[in-house]
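As you look at this complex, bear in mind that one protein chain is not there, while each of the others sits in place.
And then chain A:
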Amino acid sequence: MTTTTTRYADNRSTEEVQRQKTAERAEGWRRRAPLLPALIFVIICTQIPFLLTIWYSLRSRNLLRPEGEQFVGLSNFSDIFLDSTFRSAALNSVLITFGCVFVALLLGLGLALLLDRPFAGRGVVRTLLITPFLIMPVAGAMLWSISMFNPSYGLVNWMIGLVGIPPVDWTSQYPLFSIVVALVWQWTPFMMLLLLAGLQSQQRDVLEAASMDGASTWDTFRFVTLPHLRFYIELSVLLGVIYVVNTFDHIYLMTAGGPGTASANLPFYIYQRAFLGFDIGQSAAMGVVTVIATIIISLLALRLIFRGLNAKEQS
(Lines give C-alpha, C1' and ligand atoms only; values in the text may rest on other atoms or scores of the structure.)
Protein backbone atom coordinates (compact mmCIF):
# COMPACT_ATOMS: atom_id res chain seq x y z
CA MET A 1 0.00 0.00 0.00
CA THR A 2 2.64 2.46 0.99
CA THR A 3 5.56 0.72 -0.66
CA THR A 4 6.59 3.18 -3.29
CA THR A 5 9.71 1.55 -4.61
CA THR A 6 11.72 3.66 -6.94
CA ARG A 7 13.88 1.95 -9.48
CA TYR A 8 16.69 3.80 -11.13
CA ALA A 9 17.56 3.44 -14.75
CA ASP A 10 21.03 2.04 -15.35
CA ASN A 11 22.19 4.94 -17.49
CA ARG A 12 22.56 7.27 -14.51
CA SER A 13 25.97 7.80 -13.11
CA THR A 14 26.65 6.08 -9.81
CA GLU A 15 27.44 9.38 -8.19
CA GLU A 16 24.07 10.74 -9.06
CA VAL A 17 22.40 7.61 -7.77
CA GLN A 18 24.40 7.92 -4.57
CA ARG A 19 23.34 11.49 -4.04
CA GLN A 20 19.77 10.60 -4.78
CA LYS A 21 19.88 7.81 -2.23
CA THR A 22 21.33 10.02 0.46
CA ALA A 23 18.68 12.61 -0.15
CA GLU A 24 16.02 9.96 -0.02
CA ARG A 25 17.33 8.57 3.22
CA ALA A 26 17.43 12.02 4.74
CA GLU A 27 13.87 12.59 3.61
CA GLY A 28 12.87 9.26 5.11
CA TRP A 29 14.30 10.26 8.47
CA ARG A 30 12.69 13.67 8.28
CA ARG A 31 9.38 11.95 7.82
CA ARG A 32 10.03 9.45 10.56
CA ALA A 33 11.28 11.95 13.13
CA PRO A 34 7.87 13.15 14.39
CA LEU A 35 6.82 9.54 14.92
CA LEU A 36 9.85 8.40 16.88
CA PRO A 37 9.12 9.89 20.33
CA ALA A 38 5.73 8.21 20.47
CA LEU A 39 7.09 4.97 19.06
CA ILE A 40 9.95 4.79 21.54
CA PHE A 41 7.65 5.69 24.41
CA VAL A 42 5.20 2.92 23.57
CA ILE A 43 7.95 0.37 23.04
CA ILE A 44 9.50 1.14 26.41
CA CYS A 45 6.20 1.06 28.25
CA THR A 46 4.67 -2.02 26.66
CA GLN A 47 7.21 -4.21 24.90
CA ILE A 48 9.89 -4.26 27.56
CA PRO A 49 7.48 -5.26 30.34
CA PHE A 50 6.03 -7.92 28.09
CA LEU A 51 9.46 -9.36 27.28
CA LEU A 52 10.13 -9.43 31.01
CA THR A 53 6.85 -11.28 31.51
CA ILE A 54 8.04 -13.94 29.08
CA TRP A 55 11.36 -14.08 30.93
CA TYR A 56 9.59 -14.45 34.28
CA SER A 57 7.34 -17.14 32.89
CA LEU A 58 10.36 -19.34 32.23
CA ARG A 59 11.67 -19.00 35.76
CA SER A 60 10.52 -20.13 39.12
CA ARG A 61 10.24 -17.05 41.23
CA ASN A 62 8.27 -16.29 44.31
CA LEU A 63 8.62 -12.91 45.96
CA LEU A 64 8.21 -14.56 49.35
CA ARG A 65 11.24 -16.77 48.65
CA PRO A 66 13.71 -14.60 46.74
CA GLU A 67 16.53 -17.12 47.01
CA GLY A 68 14.73 -19.83 45.07
CA GLU A 69 14.88 -18.24 41.64
CA GLN A 70 15.93 -20.47 38.80
CA PHE A 71 15.31 -21.29 35.17
CA VAL A 72 12.58 -23.87 34.87
CA GLY A 73 11.83 -23.93 31.16
CA LEU A 74 8.21 -24.51 30.35
CA SER A 75 7.21 -26.09 33.63
CA ASN A 76 5.21 -23.03 34.69
CA PHE A 77 3.14 -23.56 31.58
CA SER A 78 2.56 -27.24 32.20
CA ASP A 79 1.66 -26.39 35.81
CA ILE A 80 -0.99 -23.91 34.88
CA PHE A 81 -2.63 -26.28 32.44
CA LEU A 82 -2.95 -28.77 35.28
CA ASP A 83 -4.37 -26.02 37.50
CA SER A 84 -8.13 -26.51 37.49
CA THR A 85 -8.70 -22.99 38.82
CA PHE A 86 -6.86 -21.60 35.82
CA ARG A 87 -9.12 -23.58 33.54
CA SER A 88 -12.25 -22.43 35.31
CA ALA A 89 -11.00 -18.84 35.28
CA ALA A 90 -10.41 -19.14 31.54
CA LEU A 91 -13.92 -20.52 31.12
CA ASN A 92 -15.35 -17.69 33.23
CA SER A 93 -13.49 -15.20 31.07
CA VAL A 94 -15.14 -16.67 28.00
CA LEU A 95 -18.59 -16.79 29.62
CA ILE A 96 -18.41 -13.26 31.00
CA THR A 97 -16.98 -11.78 27.81
CA PHE A 98 -19.30 -13.41 25.33
CA GLY A 99 -22.34 -13.25 27.61
CA CYS A 100 -21.83 -9.56 28.13
CA VAL A 101 -20.97 -8.73 24.53
CA PHE A 102 -23.83 -10.77 23.10
CA VAL A 103 -26.54 -9.39 25.37
CA ALA A 104 -25.17 -5.85 25.17
CA LEU A 105 -25.10 -6.11 21.39
CA LEU A 106 -28.74 -7.23 21.16
CA LEU A 107 -29.91 -4.56 23.59
CA GLY A 108 -27.72 -1.97 21.91
CA LEU A 109 -29.11 -2.87 18.50
CA GLY A 110 -32.67 -2.63 19.80
CA LEU A 111 -32.00 0.73 21.40
CA ALA A 112 -30.20 2.02 18.33
CA LEU A 113 -33.20 1.10 16.19
CA LEU A 114 -35.54 2.81 18.64
CA LEU A 115 -33.40 5.93 18.61
CA ASP A 116 -33.01 6.04 14.84
CA ARG A 117 -36.32 7.80 14.35
CA PRO A 118 -37.39 11.30 15.19
CA PHE A 119 -39.44 11.63 18.35
CA ALA A 120 -39.89 14.07 21.19
CA GLY A 121 -36.95 14.13 23.55
CA ARG A 122 -34.58 12.03 21.49
CA GLY A 123 -31.54 13.98 22.68
CA VAL A 124 -32.53 13.49 26.30
CA VAL A 125 -33.15 9.78 25.81
CA ARG A 126 -29.76 9.33 24.19
CA THR A 127 -28.12 11.26 26.99
CA LEU A 128 -29.83 9.10 29.61
CA LEU A 129 -28.83 5.94 27.78
CA ILE A 130 -25.13 6.69 27.44
CA THR A 131 -24.76 7.63 31.10
CA PRO A 132 -24.08 4.09 32.40
CA PHE A 133 -21.04 3.96 30.17
CA LEU A 134 -19.68 7.20 31.58
CA ILE A 135 -20.13 6.30 35.25
CA MET A 136 -16.78 5.38 36.79
CA PRO A 137 -16.62 1.57 36.56
CA VAL A 138 -15.66 1.31 40.22
CA ALA A 139 -18.76 3.31 41.12
CA GLY A 140 -20.89 1.25 38.76
CA ALA A 141 -19.65 -2.02 40.24
CA MET A 142 -20.39 -0.88 43.78
CA LEU A 143 -23.73 0.56 42.75
CA TRP A 144 -24.78 -2.83 41.45
CA SER A 145 -23.31 -4.97 44.18
CA ILE A 146 -24.71 -2.82 47.00
CA SER A 147 -27.64 -0.63 45.97
CA MET A 148 -29.08 -3.05 43.45
CA PHE A 149 -28.12 -6.57 44.49
CA ASN A 150 -27.87 -6.29 48.27
CA PRO A 151 -30.01 -9.11 49.73
CA SER A 152 -31.74 -7.04 52.41
CA TYR A 153 -32.17 -3.54 51.03
CA GLY A 154 -31.21 -3.84 47.34
CA LEU A 155 -33.64 -2.48 44.78
CA VAL A 156 -33.71 -5.71 42.78
CA ASN A 157 -34.94 -7.81 45.69
CA TRP A 158 -37.52 -5.16 46.54
CA MET A 159 -38.80 -5.26 42.98
CA ILE A 160 -39.03 -9.03 42.73
CA GLY A 161 -40.60 -8.93 46.21
CA LEU A 162 -43.45 -6.91 44.74
CA VAL A 163 -44.40 -9.89 42.62
CA GLY A 164 -43.92 -12.31 45.48
CA ILE A 165 -40.48 -13.76 44.75
CA PRO A 166 -38.45 -14.35 47.94
CA PRO A 167 -35.18 -12.39 48.29
CA VAL A 168 -32.08 -13.70 46.57
CA ASP A 169 -28.47 -13.17 47.58
CA TRP A 170 -27.47 -12.29 44.05
CA THR A 171 -23.71 -11.84 44.24
CA SER A 172 -23.11 -15.04 46.23
CA GLN A 173 -25.74 -17.28 44.68
CA TYR A 174 -25.40 -16.09 41.10
CA PRO A 175 -22.01 -14.33 41.00
CA LEU A 176 -21.41 -14.66 37.26
CA PHE A 177 -24.93 -13.55 36.44
CA SER A 178 -24.62 -10.50 38.70
CA ILE A 179 -21.32 -9.50 37.12
CA VAL A 180 -22.68 -9.94 33.63
CA VAL A 181 -25.74 -7.82 34.46
CA ALA A 182 -23.54 -4.97 35.73
CA LEU A 183 -21.28 -5.28 32.69
CA VAL A 184 -24.16 -5.38 30.23
CA TRP A 185 -25.53 -2.25 31.85
CA GLN A 186 -22.19 -0.54 31.32
CA TRP A 187 -21.50 -1.78 27.78
CA THR A 188 -24.92 -1.57 26.14
CA PRO A 189 -24.53 2.19 25.61
CA PHE A 190 -21.21 1.55 23.87
CA MET A 191 -22.84 -0.88 21.44
CA MET A 192 -25.79 1.45 21.00
CA LEU A 193 -23.60 4.42 20.13
CA LEU A 194 -21.61 2.54 17.48
CA LEU A 195 -24.69 0.91 15.95
CA LEU A 196 -26.62 4.17 15.98
CA ALA A 197 -23.76 5.81 14.10
CA GLY A 198 -24.06 2.95 11.62
CA LEU A 199 -27.81 3.36 11.22
CA GLN A 200 -27.48 7.08 10.73
CA SER A 201 -24.86 6.65 8.03
CA GLN A 202 -27.42 4.79 5.91
CA GLN A 203 -28.51 6.60 2.84
CA ARG A 204 -32.07 7.76 3.27
CA ASP A 205 -32.93 7.48 -0.40
CA VAL A 206 -32.12 3.77 -0.39
CA LEU A 207 -34.52 3.23 2.48
CA GLU A 208 -37.15 5.35 0.79
CA ALA A 209 -36.72 3.44 -2.44
CA ALA A 210 -37.18 0.18 -0.55
CA SER A 211 -40.42 1.35 1.02
CA MET A 212 -41.62 2.77 -2.30
CA ASP A 213 -41.08 -0.62 -3.82
CA GLY A 214 -43.40 -2.01 -1.21
CA ALA A 215 -40.84 -3.73 1.00
CA SER A 216 -42.11 -4.32 4.52
CA THR A 217 -40.28 -2.80 7.47
CA TRP A 218 -38.88 -6.19 8.37
CA ASP A 219 -37.68 -6.90 4.84
CA THR A 220 -36.03 -3.49 4.65
CA PHE A 221 -34.29 -4.21 7.93
CA ARG A 222 -33.15 -7.65 6.85
CA PHE A 223 -32.03 -6.93 3.32
CA VAL A 224 -30.96 -3.30 3.45
CA THR A 225 -30.17 -2.22 7.00
CA LEU A 226 -28.58 -5.38 8.35
CA PRO A 227 -26.04 -5.80 5.53
CA HIS A 228 -25.15 -2.13 5.90
CA LEU A 229 -24.76 -2.58 9.65
CA ARG A 230 -22.51 -5.59 9.28
CA PHE A 231 -19.29 -3.62 9.59
CA TYR A 232 -20.59 -1.76 12.62
CA ILE A 233 -21.81 -4.94 14.31
CA GLU A 234 -18.50 -6.69 13.77
CA LEU A 235 -16.61 -3.66 14.98
CA SER A 236 -18.67 -3.32 18.15
CA VAL A 237 -18.39 -7.01 18.92
CA LEU A 238 -14.64 -7.10 18.49
CA LEU A 239 -13.96 -3.87 20.34
CA GLY A 240 -16.39 -5.01 23.03
CA VAL A 241 -14.56 -8.31 23.37
CA ILE A 242 -11.20 -6.59 23.64
CA TYR A 243 -12.40 -4.28 26.39
CA VAL A 244 -14.58 -6.73 28.30
CA VAL A 245 -12.06 -9.57 28.31
CA ASN A 246 -9.89 -7.35 30.51
CA THR A 247 -12.66 -6.87 33.07
CA PHE A 248 -11.18 -6.55 36.50
CA ASP A 249 -12.94 -3.79 38.45
CA HIS A 250 -16.33 -5.48 38.58
CA ILE A 251 -14.99 -8.82 39.70
CA TYR A 252 -12.69 -7.31 42.29
CA LEU A 253 -15.44 -5.19 43.79
CA MET A 254 -18.59 -7.25 43.35
CA THR A 255 -17.53 -10.78 44.22
CA ALA A 256 -13.75 -10.73 44.74
CA GLY A 257 -13.75 -13.73 42.44
CA GLY A 258 -15.88 -15.66 44.88
CA PRO A 259 -17.47 -17.52 46.35
CA GLY A 260 -14.15 -19.37 46.40
CA THR A 261 -12.94 -18.89 42.87
CA ALA A 262 -16.36 -19.37 41.28
CA SER A 263 -16.41 -16.02 39.51
CA ALA A 264 -12.71 -15.32 38.97
CA ASN A 265 -11.80 -14.53 35.38
CA LEU A 266 -8.27 -14.63 34.01
CA PRO A 267 -7.25 -11.06 34.83
CA PHE A 268 -8.52 -11.45 38.37
CA TYR A 269 -6.93 -14.86 38.92
CA ILE A 270 -3.59 -13.71 37.52
CA TYR A 271 -3.78 -10.68 39.79
CA GLN A 272 -4.48 -12.94 42.76
CA ARG A 273 -1.57 -15.21 42.00
CA ALA A 274 0.79 -12.30 41.49
CA PHE A 275 -0.15 -9.87 44.22
CA LEU A 276 -1.61 -12.12 46.88
CA GLY A 277 0.29 -15.33 46.16
CA PHE A 278 3.46 -13.56 44.98
CA ASP A 279 3.97 -16.35 42.49
CA ILE A 280 5.65 -14.41 39.72
CA GLY A 281 6.55 -17.35 37.52
CA GLN A 282 3.10 -18.84 37.28
CA SER A 283 1.24 -15.57 37.01
CA ALA A 284 3.61 -14.55 34.22
CA ALA A 285 2.97 -17.82 32.42
CA MET A 286 -0.76 -17.22 32.70
CA GLY A 287 -0.23 -13.73 31.37
CA VAL A 288 1.60 -15.10 28.35
CA VAL A 289 -1.19 -17.59 27.67
CA THR A 290 -3.76 -14.82 27.95
CA VAL A 291 -1.82 -12.69 25.52
CA ILE A 292 -1.66 -15.51 22.98
CA ALA A 293 -5.41 -16.01 23.28
CA THR A 294 -6.00 -12.29 22.95
CA ILE A 295 -3.76 -12.03 19.89
CA ILE A 296 -6.00 -14.45 18.04
CA ILE A 297 -9.05 -12.29 18.74
CA SER A 298 -7.13 -9.10 18.12
CA LEU A 299 -5.93 -10.14 14.68
CA LEU A 300 -9.52 -10.53 13.62
CA ALA A 301 -10.37 -7.16 15.12
CA LEU A 302 -7.44 -5.43 13.47
CA ARG A 303 -8.15 -6.82 10.06
CA LEU A 304 -11.69 -5.55 10.40
CA ILE A 305 -10.72 -2.09 11.55
CA PHE A 306 -8.23 -1.79 8.72
CA ARG A 307 -10.82 -2.91 6.22
CA GLY A 308 -13.20 -0.21 7.38
CA LEU A 309 -10.42 2.32 7.42
CA ASN A 310 -9.23 1.58 3.92
CA ALA A 311 -12.75 1.58 2.55
CA LYS A 312 -13.27 4.99 4.09
CA GLU A 313 -9.99 6.37 2.81
CA GLN A 314 -10.66 5.27 -0.72
CA SER A 315 -14.06 6.89 -0.80
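Convention: a contact is a pair of C-beta atoms (placed from the backbone, for glycine too) under 8 Å apart; a residue touches a chain by one contact, two chains touch by 3 or more; residues count from 1.
Rule of thumb we're sticking to: contacts and distances are computed from a predicted model.
The chain that is not shown carries the UniProt protein name "Carbohydrate ABC transporter permease", picked from "Putative ABC transport system ATP-binding protein", "Lactate utilization protein B", "Carbohydrate ABC transporter permease" or "Acyl-CoA dehydrogenase family protein".
Although one chain is not drawn, the whole complex shows that of A:A90, A:V224 or A:I270 it is A:I270 that touches it. Among A:F71, A:F119 or A:W218, the one in contact with the hidden chain is A:F119. For the options A:L91, A:L128 or A:I165, the residue in contact with the chain missing from this view is A:L128.
Panel shows chain A; residues 1-4, 28, 31-35, 37-39, 41-42, 45-50, 52-53, 56, 110-111, 114-115, 117, 119-139, 142-144, 146-148, 150, 152-153, 155, 158, 161, 185, 188-190, 193-194, 196-198, 201, 232, 235, 239, 242, 245-246, 248-249, 252-253, 266-267, 270-271, 274-275, 280, 283-284, 287-288, 290-291, 294-295, 297-298, 301-302, 305-306, 308-309, 312-313 of it touch the chain omitted from the view.
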